[in-house]
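Missing here is one protein chain; the remaining ones are kept as they sit in the complex.
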Amino acid sequence: MAVPYKIWLSILVFIPILAMLFISFSNLSSSISVGELTLSLAHFKLLWESSTVIAFRNSLIFAVATTLISFVLGYFIAYEIKLSKFKNKFILLTFVILPMWSNLILRTESLANIMSENNILKNILGFNLFGNISGTWMAVLFGLVFTYMPFMILSVYTALEKIDFALEEAALDLGLRPIKKFWKVVFPLSFKGVVTGAIMVFLPTLAGFAIPKILSRGRIVFIGNIIEQKFIYTNYNHGALLAVVILFFILGSILLITKFDKEGETLL
Amino acid sequence: MKRIILATLLLSLTIVLTACNSRPKLRLLNWGEYINDEVVEKFEAETGIDLIISVADSNELFYQKINSKTTAFDLVIPSDYMIEKMVQENMLIELDYSKLPNRGTVTYMDGVNQIFDSMTQTTLARSNKTVDYTDFAVPYFWGTFGIVYNNRVEGLEEALNEHGWDVYFEADTYFPTARRGMYDVPQFAYAAAMMYMGNNPNDYSSTLLGEVETVIENADFIEWGDDTLKRNVESDNLDMAFVYTGDYLDRLYIQLDEGKTLAEVQADFDLYIPDTTMVFIDCMVIPNTATNIDGAHQFINFLLNPVNAALNAEVVGYAVAYQEAFDQIISYLDSADVTKHNWATANSIYYNMEAERTFYPLTTLHPDDIDAINTMVQNVITG
Partner (left out) sequence: MENQKATLKDYGYRDFTTLNKIYKILKKVFVVAIVLGLYISIIVIAIQSINESRNLSIFTRVSFQWYANILQEQELMQAIRNTFLVSSIATVLATFLGTFFAIGLYALSKKVRVLWMLLNNVPILNADIVTGFSLMLMFRLLMVVFPNIFGLFTLVMAHLFFTIPYVILSVMPKLKETDPNLMDAAMDLGVRPYKALIKVVIPAIKAGIFSGMLLALTMSIDDFAISYFTTGAGFDNLSIWIYAVIGRRNLTPSVYAFSTLLTIFTLVGLLTYQFLQKQKKGKKNEKNNFSDIAS
């Protein structure tokens, strides 16, 4: 049954990656048609440009921080959903992800709006809810966490859903205190969900550009911003190069983790 | 599950089927909300052509759309420098003026002619070819750039009127605490800095690039934004920003519509147009992917009618390109209709072309130079 998807992925992933690789080595510029091409390594000096390095560092730091915070907060919420007496959990889950159905730009701009000095909430409430953090790293981190956390909640809940309460009771009978019980029994059982959630939060944060751009007022540059700019200015060589480098970097690290992971099952 | 799938498929089928009809189609690639819906309806009623509008948010994306040939667009509305590039790469077809009888009934505004001249000059200097861009393009809207400023800051207005660009770029000397913002289009930042330095914004050399980098660093911009700039100045979250005049007018009309007087709005935030500034023009052009060339001409001819051009401008806050349409708008100064009166007042103040000004439309730099400018700006931002 996986054969169609293998074909699908091969065509739509392999070939484009090969194309990107090719483009990043070539001198194809502005026009998409393949005319007189020469291959060169000239574009690679882009990788040492200070803005590229800083942008990559920013993306990585923010993606890690966002994933960690989303994990803590998201796990907490997912756990509360699991414990809640509310029978229809799927309503709660939809409620959690519902904000994401509104357009990202609208949501992020309204966040930027209320994080600045004079804003509509201050106009109504009379005080500033967020202080004046617009344009700072705090604004960006807040935006990233509360945009992508629903992914974490959903994945963790999916994993928690099947954990039997009888198991927990058994743990209590064995004399484990609640916190210990959580670490020894519940958390390991839900770990797959955490990993899935972490991937879903980490990857889009790393590659994103709209949230950092709007919430930092254009001052914190992510690697996604640079890739976007390169593509918009039809500099496909540089754009493709950066995209491919990131792709291999991330896939490489995931592969590495699976290699060192003895069970080989936790991650994927 | 099966029912959901079936319902969705049925729904999509009906929508797809109802969308099909046999009227001739005209595919237009435009900026969002850059055309009055009434104009669309009037055009469709008069000609029996269905106008299908796609939208994009930058000239670069227009170029990409045309170049990728994924849709056969009949008409596009890019700006000056992109038209240069498209002509240079033979992406446009020449207009057939015999199909545009209304051209004889309108005169282009002086500013518009200046821009066309300047485009021809640039091409001549660069490639030794004489290109008359009116062969390919009919102006749609045009406008200047200016510095929108927060008039709640004491003395800022006087300083700008006296020292112009210096106030904006010399953060150490003038208003060190002022919050400055810049469009996040690197070439705009480069061009603005060049004009401040007294240069032609379309010149480029690596020495100049270095000087511009210092200038931009010294300006100490706290925001690199787009549509957010005007709103932030309006709401007292920013003090100065380099924007389209139309950006300011958009906000101005909104406030006037809501019952504020012009003086009240200006007391909050106003626009300063430097003596040397950037201008842009958006023109209707026919890409060589066009399949309905006749329809495209019909559309251009339709908008060359000053009445239709003015109708279009009623919703879009940019400057009309034809003197006759402009005169019609200005005639509303005597109108009892408040909206029309405000509209006329704003046009007479901010698009007043009697003041002596030097206008520079941007030109397409060499891709390597653009890339160098982009990287330079990124380096300044990441510090």
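Note that the chains are named A and B in the order they appear, and that numbering of residues resets to 1 at the start of each chain.
Assume a contact is a pair of C-beta atoms (placed from the backbone, for glycine too) under 8 Å apart; a residue touches a chain by one contact, two chains touch by 3 or more.
Computed from a predicted model, the values in this text were never measured in an experiment.
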Query raised in the report: Which listed residue, B:I115, B:L160, B:M278 or B:V316, touches the chain dropped from view?
Result: B:V316
Report summary line: Given A:V96, A:A139 or A:I220, the residue that touches the chain left out of view is A:V96
Requested in this report: Kindly note down the residues of subunit A that lie in touch with the hidden chain.
Outcome: 1-6, 8-9, 11-17, 19-20, 32, 73, 76-77, 80, 87-91, 93-108, 110-111, 113-114, 116, 118-121, 123-124, 142, 145-146, 149-151, 154-155, 157-159, 161-162, 192-193, 196, 199-200, 203-204, 206-207, 209-210, 224, 227-228, 231-232, 236, 239-240, 243, 246-247, 250-251, 254-255, 258, 264-265, 268
Report summary line: Touch rule applied to subunit B and the missing chain gives residues 1, 4-5, 8-9, 11-12, 15-16, 27, 31-34, 37, 40, 52-58, 61, 68-71, 226-227, 231, 234-237, 244, 246, 250-251, 254-255, 258, 316-318
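The working rule: only the chains that are shown with their structure count from here on.
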Report summary line: Per the C-alpha means, the centres of subunit A and subunit B lie apart by a whole-Å value of 35
Report summary line: In the complex, the residues of subunit B that touch subunit A are 58, 60-61, 63-64, 67-68, 89, 181, 184, 222-225, 228, 232, 235-237, 367, 370-371, 374-375, 378-379, 381-382
Query - Complex contact set, residues of subunit A against subunit B - result: 29-32, 49-51, 54-55, 58, 109, 112, 116-119, 134-135, 213-214, 217-219, 221, 226, 229-230, 232-235, 238
